[in-house]
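Of the protein chains in this complex, one is absent; all others appear in place.
The block that comes next holds subunit A.
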Amino acid sequence: MVHWSAEEKQLISSIWGKVNVEECGAEALARLLIVYPWTQRFFSNFGNLSSPTAIIGNPKVRAHGKKVLTSFGEAVKNLDNIKGTYSKLSELHCEKLHVDPENFRLLGDILVIVLASHFGRDFTPACQFAWQKLVGVVAHALARRYH
């Protein structure tokens, strides 16, 4: 079980409380597809991903981004049992979706950058520490059931 200090928990939930999940989710996923174009391999049925503008405006990207970040919220709500929270999702990503876990790390880092751009100075170094730790734990949990 991962240990979270009271401060880390507070830093995570105070940021999360102000996050627009739909906007942030869409932005994070769009950036993943733009900054690391090879990740588009998982989304061949998403339609037009031919340019950053197309990706940003793509309704499937927006919807999926919202879905992904909403799921991320489960981790925030269950910091003390992230492993358990993502057990089934981990199996799904391995057995059905065939996603290389490296992608979870890439998306996690991008999420941190998106939060930084939204929160500016409020995204302090201490905040970044807590969030880098969280995205790392989530990535690890999602990869845990791979075989």
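Methods note: a contact is a pair of C-beta atoms (placed from the backbone, for glycine too) under 8 Å apart; a residue touches a chain by one contact, two chains touch by 3 or more; residues count from 1.
Going forward, contacts and distances are computed from a predicted model.
Trainee: Tell me the UniProt protein name of the chain this structure doesn't show, selecting from "Hemoglobin subunit alpha-D", "enoyl-CoA hydratase", "ALA-interacting subunit" or "PAT complex subunit Asterix".
Mentor: The correct option from "Hemoglobin subunit alpha-D", "enoyl-CoA hydratase", "ALA-interacting subunit" or "PAT complex subunit Asterix" is "Hemoglobin subunit alpha-D", the UniProt name of the unshown chain.
Trainee: Quick one: say which of A:Gln40, A:Ser71, A:Ser87 or A:Gln132 touches the chain that got left out.
Mentor: Among A:Gln40, A:Ser71, A:Ser87 or A:Gln132, only A:Gln132 touches the chain that is not shown.
Trainee: For a quick check of understanding: of A:Leu49, A:Ala75, A:Val112 or A:Ala139, which residue touches the chain that isn't displayed?
Mentor: The one listed residue touching the chain not shown is A:Val112.
Trainee: From the list A:Tyr86, A:Phe104 or A:Phe123, pick the residue that touches the absent chain.
Mentor: For the chain that is not drawn, the touching residue is A:Phe123.
Trainee: To test your reading of the contact rule: which positions on subunit A touch the chain that is missing from view?
Mentor: Listed in rising order, the touching residues are 27, 30-31, 34-35, 52, 55-56, 109, 112-114, 116-121, 123, 125-126, 128-129, 132.
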